[in-house]
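A single structure is presented below for examination.
Of the protein chains in this complex, one is absent; all others appear in place.
Read from first to last, the chains carry the letters A and B; within each, the first residue is number 1.
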Amino acid sequence: MARAHSPRRMLITTIAAWGVALLIFFPVLWMILTSFKTEASAVASPPQLFTADWTTENYAEVWARSDYPRFFWNSVVISVGSTLLGLALAIPAAWSMAFVPGRRTKDLLMWMLSTKMMPAVAVMVPLYLVFQKTGLFDTRIGLVLALMLMNLPIIVWMLYTYFKEIPGEILEAARMDGASLWNEIVHVLTPMAVPGIASTLLLNVILAWNEAFWTITLTTVRAAPLSAFIASFSAPQGLFYAKLSAASAMAIAPILILGWFSQKQLVRGLTFGAVK
Amino acid sequence: MTLTLRALLGGSVALALAGAALAETTITVATVNNGDMIRMQGLMDDFYAKNPDIKVEWVTLEENVLRQNVTTDIATGGGQYDVMTIGTYEVPIWGKQNWLVSLNDLPADYDVDDLLPAIRGGLTVDGNLFAAPFYGESSMVMYRKDLMDAAGLTMPDAPTWADIEKAAAAMTDKAKEQYGICLRGKAGWGENMAFLTAMSNSFGARWFDEAWVPQFDQPEWKATLDTYLHLMNEYGPPGASNNGFNENLTLFQQGHCGMWIDATVAASFVTGKDSTVADHVAFALAPDNGLGKRGNWLWAWSLAIPASSQKQEAAKTFIDWATDKDYLALVASREGWANVPPGTRTSLYENPEYQKVPFAKMTLDSINSADPNAPTVKPVPYVGVQFVAIPEFQGLGTTVGEIFSAALAGQKSADDALAEAQSIVTDEMTAAGYIQ
Partner (left out) sequence: MATQSSRLAARLMVAPSVFVLFVWMAVPLAMTLYYSFRLYRLLSPDRSGWVGFTNYLWFFRSPDFWQAIANTLALVGGVLALTIVFGILIALLIDQPVKGQGVLRILVIAPFFVMPPVAASIWENLFMHPQNGLFAALARGLGAEPILFLESYPMMSVIGIVAWEWLPFATLILLTALQSLSPEQLEAAEMDGAGAFGRFRYIILPHLTRAITVVILIQTIFLLGIFGEIFTTTQGGPGSASTTLPYMIFKQAIVAKDIGRAAAGGIIAVILANIIAYFLMRGIGRHLDS
């Protein structure tokens, strides 16, 4: 980042960037604001940005109505577990595809992605039956496996792309120095690939966190994560936007905070990526 | 392994009931997230005090998701749930498949004869009560008395469709975003088709004749759809093809609707704290056309035990607690009579305390005027007021609902919509073997 920037230009880009970011963020902000309104003022017409009757009663009610910590913990276990397991399988696979490509590597990559082509609803009953028969139904390990397999192609793809950015010569050099395959991956490749791995990790945790079809279909009580928690608040009776907003805010808060704290890590990771 | 464990647990319940207190039984109860069900979860201390050996795990889900999960479970014999909350549509179909446990042997103090006859009739198959009603509802007209007064009109207690049109015309003032009538337009067998099917009964229309031939090509359906489209196009809110129960509730609470014909449970919402028009709402029976049937429906969210449950005795104990008279008294003592789950028991409506609730009488009259076994003027081969209790109906109702919703959005004419509905339903009923 050696390029010089005039303060004027910095000011303009800052304003522009913040304007765009706030525009994109606005619906989320609106949802958070709504979660502090009463149900009546949440649907007031014309909509009010700020109301006089701020309340935290929606949060209190949502908290009282369901076992949030259990849903929360299930979400953590399922999303982090499936992502880590996916990374463990995908890092070696992506390494070998990026640095020792065969003639069919591209086909293999494409085939992996094609395992995601079946629409979820079409295999609902078949997978439901498989989970029932194998005893994986309503277990966290079952969901970890399902979401890992669902996201594995994405993890492999993203890692493959990032690994491809790393010049093969560096690995060659390490190999010349007599590094073992293991050392090559752990000590040479992984540090250089941290930004890629970090953003893959983050994206897949989010994808798993947000998955709202299988996590509801394949659970009842014990393994149900926050998606099921949300599904109990979009009520068919009575006003519910403020409560739904509060429940949604509670569902995204952990991951938003995670993003916030990992931001430094992530940005450093991202800027590390200036591989030469 | 799991099976033997479950059998052991099941056995232990039997023993526990026989007098020997043994291990705790955990039952899983699947329920919709309606207010009355949520309230029950807050009253569980009473149940645990009476049944220390039973523990209840809740699965609370939004209606569509709940229906999807419990249907998959019961149809594949999953056995994940011990008590399911299901509606009057499911009970006759599942009962016939022997998927549900008969509740005829509930204890005598349950007083099954106290259940409202219309509701009980809808939950009984071949003499077996397959589900215990938790609350029942019909539909009725909710209207703005202040707007009617301003227009110099009075709503009869039992209006005709002509009265409704006159009132809608008088109360509409589009410049003030005030619309004479709000009705469901969102496509779905439980959304616009629940309303339109119930409405069609009052026009003498029916889904099928005695030989299961669809009747959308008959003048009664044409009259139904024409009236509906006319009312909505002239006096309804914009974008109505996307309005379901909730959207209309919001509009009514904000004062955008002069009238709204929908579920009786809405009465407590439009007169409740979130409503800006709470003091001006009055009620009337759903409209008729002088043919002897009114355009109101009948629905009961009910508790049932799947045959695949391994803990049927504990499940029965729970259902008995949740739907008997003592439960109504319990809710009344803790939360007031207005919050008691309505529409299930005669004794509730005979209670002088409950009669003070403003919408109590109208709810009872509406429920009593619906007959799931003879829903419309002409004879029909099916059970159900605002639905047809056959497995194919969810698909058919939704498809026809989409066609009518498109007509409401102005994408096709009423005649085209009816012709299309007739042709699709005929194809499906032929494919399903009803039409030979």
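The rule is short, and it goes like this: contacts are C-beta pairs under 8 Å (C-beta built on N, C-alpha and C of every residue); 3 or more make two chains touch, one makes a residue touch a chain.
Note that the coordinates shown come from a computational prediction; the quantities given were computed from them, not determined experimentally.
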| item | value |
| --- | --- |
| Chains shown that the absent chain touches, full complex | A, B |
| Contact residue for the chain not shown (choose from B:Q41, B:T398 or B:T426) | B:T398 |
| Hidden partner chain, residues of chain A it touches | 1-3, 5, 10, 13-14, 16-18, 20-22, 24-25, 27-28, 30-31, 34, 43-47, 89-90, 92-93, 95-97, 99-102, 106, 108-110, 112-127, 129-130, 149, 152-154, 156-158, 161-162, 164-165, 168, 181, 195-196, 199, 202-203, 206, 209-210, 212-213, 226-227, 230-231, 234, 241, 244-245, 248, 251-252, 255-256, 259-260, 263-264, 266-267, 270-271, 273-276 |
| Residues belonging to chain B that touch the chain removed from view | 64, 68, 71-72, 75-76, 93, 97, 177, 186-189, 237-239, 241-242, 247, 250-251, 254, 256, 391-392, 394-396, 398, 402-403, 405-406, 408-409, 411-412, 420, 432-433 |
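In this section, only the chains that are shown with their structure count from here on.
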| item | value |
| --- | --- |
| Centroid spacing, where centroids are CA-atom means, of chain A and chain B in whole angstrom | 39 |
| Complex contact set, residues of chain B against chain A | 2, 28, 30, 32-35, 38, 41, 57-63, 65, 68-69, 72, 76, 78, 80-81, 177, 245-246, 249-250, 253-254, 265, 269, 273-276 |
| Sites on chain A touched by chain B in the complex | 38-40, 43-45, 65-66, 124-125, 128-129, 132, 135, 137-138, 216-217, 220-221, 224, 228, 231-240 |
